[in-house]
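Every protein chain except one is present and positioned as in the full complex.
Chains here go by letter, A, B and C, matching the order in which they are written, and residues are numbered from 1 within each.
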Amino acid sequence: MRKSLLATIAFTAMTAMTAVSGLLSGAAQAADPIKVGAIISATGPASFLGDPEKKVLELYADRINKAGGVDGRQVQLTVYDDGGAADKAASFTKRLIESDGVDVIVGGTTTAATMAAVPLVERAGVPFISLAGAVVIVEPVKKWVFKTPHTDRMAAEKVMEDMKKRGLTKLALLSEDSGFGKSGREQTVAVAKERGIELVADETYGAKDTDVTAQLTKIKNTAAAQAVLVFGLGQGPAVVTKNYRQLGMSLPLYQSHGVASKEYIRLAGGAAEGVRLPAAGLVVAAQLPDSDPQKKVVTEFTKVYEDSFNSEVSTFAGHAYDGLMIALDAVKRAGGTDKAKLRDAIEQTKGYVGTGGTVTMSPKDHMGLTLDAFHMVEVRQGDWSLVK
Amino acid sequence: MKMLATTDLSPDTMSQARRVGPPILKVEHLSREFGGVLAIGDLSFTVAAGDIHSIIGPNGAGKTTLFNLVTGVYKPSGGRVLFDGADVSGMAPYRLAARGMSRTFQNLQIFFNMTALENVMVGRHLHLNTRLLPALFRFPSLVRKDREAKDRAAQLMADVGLEKYIDADAASMPYGALKRLEIARALASEPKLLLLDEPAAGLNATESREIDEVIKTVAATGVTIILVEHDMKMVMGISHRITALNQGRMLAEGTPQEVAANADVIAAYLGAAP
Amino acid sequence: MFAELLQYMLSGLTIGAIYALAGLGFSIIYNASHVINFAQGEFIMIGGMASATLTASGVPLPLAILIGCGGAMLVGVLVAKFAVERARNASTVTLIIITIGASIFLRGVAELVWGKDFKRLDAFSGETPIQFLGASMQPQSLWVVGTAAVLIVAIGLFFNRTLTGKAILATSHNRLAAQLVGIDVKRVVLASFALSAALGAIGGAVVAPITFSYTEMGIMLGLKGFTAAVLGGLGHGPGAVAGGLIVGVAEALGAGYISSAYKDAVAFVIILAVLLFMPNGLFGKRGTERV
Partner (left out) sequence: MNALLHGRLTGLLALGAVIAVLPAFLPNNFYLDIAILAGFNAVVCVGLNLLIGYAGQISLGHAGFFGIGAYASGVLVGVYGWPPILALLTGAVVVGLLAFLVAKPILRLKGHYLAMATLGIGIIVSIVLRTESGLTGGPDGMMVEPFKIFGFELYGEKVWYWVVGVLLIGVVWLSLNLIDSPMGRALRAVHGSEVAAEVVGVDTARFKVLVFVVSAVFASVAGSLFAHYAGLITPAKADFFKSIELVTMVVFGGMASTFGAVVGAVVLTLLPQALTVFQDYQQIVLGGILMATMVFMPKGLLPTLAALLPARRRA
């Protein structure tokens, strides 16, 4: 009796597990699709980056499949939402590699998620195109890791270039305490030293904070400060912006490219007026001169995005588009999805004109963007406007 | 303590042939107040070793409070309690148990998450190895003594008439059986002094008589018993001495006959002013 | 120096008022049913999300708040009826898990209905900061503190002056006795959930212009509300209000003078310190176990 009971339990448990594993491995596959995996922070504090990224990946995978796929192969996209948590990103990366057997991974919305995935893709040898900003992702160069957005160092350089133009030399820094913000802080400190900008305050805030008046009060009381730079992404910088105006602060306020989305302007409302930040040309597509090589690409992408989702395009949507296109372009050139060949093909990307600029990679440069694809924009009347 | 004898002593032979033992418990000027209300006030009495000593009094007289003070569940506001010659006022119940004092409860305090046998085995706690490492790694000596404790607990259950409940879950037992289970559990700790708080409350006449027998048999083995009980027939039948309380103060003390004849006691029970 | 202190105090009182409302919600439900409702934060979230999304689609603000409040009350009653009431005799920890399950469920539904992004609600009367002895304050802070004060007074009157209020109080003191004198204890529990939900939802609506609304906004607010309720002594209404204000102000001072990163730890350090010396909170009853 006792034995049979245990046997029954053991059997039931095993049946359940096999049933679950059946469930997990998904439906039977069509003839040899290109498997693209993605880890995106569609929820959580970075959701205003991740949500458009996810939408764009799904939209373009669908469009490409309807148009016959790549070299006659369909694109099979698997997206997991890491909720902005690095450990979840790692476990989903494992799942993409081990269980879903993807050919290439796009994503890692945040720097933290990307860095958590890096050791796994390096070990497994899977090409990985990150959508996150920090320079640490591609410096030092990692064999299998690439990225599409501009780096935080470029953002810091661009901001300080603009400060110089306005004759400002003393900067107060407020950075988020996680991945992107931390890396951004380090780069800002380094670039400031190079460019002779003095850092007079150095405060941090948490990604989920809803009130940063305490930190801003300290900056406000720093008499020397001539400008304030906020390094963060998601809603945090919007909270900072609101609190900034609420405390009646009027120094020039800079943000990083981590907020280059209309969502930021919408959340911060009137408080965002006059805020400057470096961003890809995508957000000011209509204001770009016709001579700009990006003009055609970004105008078209903007139209497709805005028609499909009835919401305004952000640079993050563009990063995801670039990532997918670079990957699929490399598949064409590599003549298949052999991972080593695919990796080499991505590294050989030359003159690809995307939403972030013209991408030319090399064994020493796994991003391939230059500073001139970065534009300083200012919020005016609730919209981006190119600073000339 | 010897295993409980099954021989019966009639109350008559008991009350006549015995000599008074040395004091085992002394209560001196004990008092306790709750938010300004005096539940026990300046109470002093002595319990002699080997006696069945009853505490009586109308509801609210402070009987259960007294038990809680003596057994360390409450701390006294004033006065002291001497057990076996040592001042034990306010000492934690588990320390008192180690000195040989145990009790039962008016509102049942059964471990309903265990079997009846396990309830009684908990009573053997003081006589077993209760250290962590031997338990985690199941030292053979611990297992052997535990097995002995199990036999002993089973015997105690038989002694109080609970043979048929040995394997039962405590939660499935009837009220009357649980009352005895508490007595068996208390006995398992081998107390010198056992305090019984209304052991017959809620029982029918037959059950009451059976409890009565159990108490007498326990007393016959040399355990001193302090009894709180409303069943006057039982109290008068088995007690050697009685202390009567009213409103937290001493009303009368003496043999059952003396107390039964005391005018103050009668008045208190009839509800008139003394 | 003084301006800085004042600035922190104002921030603290604003968020403390919300903690106070949440703590009051915990206490009301605890009194009626001896349940700690970990979904209390979700009532705040419902209030915040409903008012932000409804006004965005053109509904006038007062109506939006009213609808959010009604929705939260309905949800509260459903949680009470279908989860809490059925598990009346379950252990404390089981009940905790049921209400946590409810909170996860409600967040899931909210994500589906309203989406995962942050919602903005315009401040009720503009965003021009009010300068006050060197500190500056959002007009919305006045709305938060004022609304909380009105609600707290109203709740006090409700419990002391109305029959339903008195019935809830009676049930909290002695459930059986309340039943015996003819109070419908089940309805009291439902009413307490509805009342707590209403408090939470209104709190969520007034605080939304400051914090933004999003589906996870209730998590920390709820935990802090629980802290407030325990700090004041579970089931002690005025205690919960005091607890909320203490936690809010302490947090703001901690963020300003100690470390903004340890802001969230302040509340929990205080509660541990208090429980060490006062195991029933600041104003809780000291009971003696009856055996």
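The rule we apply is simple: a residue touches a chain if its C-beta (ideal position, glycine included) is under 8 Å from a C-beta of that chain, and two chains touch if they have at least 3 such contacts.
Keep in mind that this is a model prediction, so the values were computed, not measured.
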item	value
Chain not shown, its touching partners among those shown	A, B, C
Which residue of C:Glu4, C:Glu127 or C:Asp264 touches the chain not shown here	C:Asp264
Selected residue (touches chain absent from view) among A:Asp32, A:Asp62, A:Glu98 or A:Asp338	A:Glu98
Full-complex contact with the absent chain, from A:Asp32, A:Asp71 or A:Asp87	A:Asp87
Listed residues C:Leu63, C:Leu112, C:Val150 or C:Ala177, member touching the removed chain	C:Leu112
For chain C, the residues touching the chain missing from this view	30, 36, 82-83, 86-87, 89-94, 96-98, 100-109, 111-112, 223, 226-227, 230, 234, 259, 261-262, 264-265, 268-269, 271-272, 275-276, 279-281, 289, 291
Hidden partner chain, residues of chain B it touches	71-73, 92-94, 96-98, 101-103, 105, 109-115, 118, 121-126, 128-132, 134-138, 142, 146, 149, 167, 169, 182, 185-186, 188-189
Residue numbers in chain A that touch the chain omitted from display	1-3, 5-6, 9-10, 13-14, 17-18, 20-21, 23-25, 80, 85-87, 90-91, 94-95, 98-99, 111-112, 115-116, 119, 177-179, 182, 206-207
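Please note the rule applied: only the chains that are shown with their structure count from here on.
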item	value
Most widely separated chain from chain B, with each centre as the mean of CA atoms	A
Distance-to-centre winner among chains (Cα means, whole assembly as reference)	C
Whole-Å gap separating chain A and chain C, where each centre is the average of the chain's CA atoms	36
Centre-of-Cα separation between chain B and chain A, whole angstrom	74
Chain A-facing residues of chain C, complex	4, 7-8, 11, 15, 111, 116-118, 120, 122, 127, 129, 131, 136-138, 210-212, 214, 216-217, 220, 252, 255-256, 260-261, 263
Parts of chain A lying in touch with chain C, wherever the complex brings them together	42-44, 47-48, 51, 177, 203-206, 208-215, 217-218, 221, 235, 238-239, 242, 245-248, 263, 266-267, 269-271
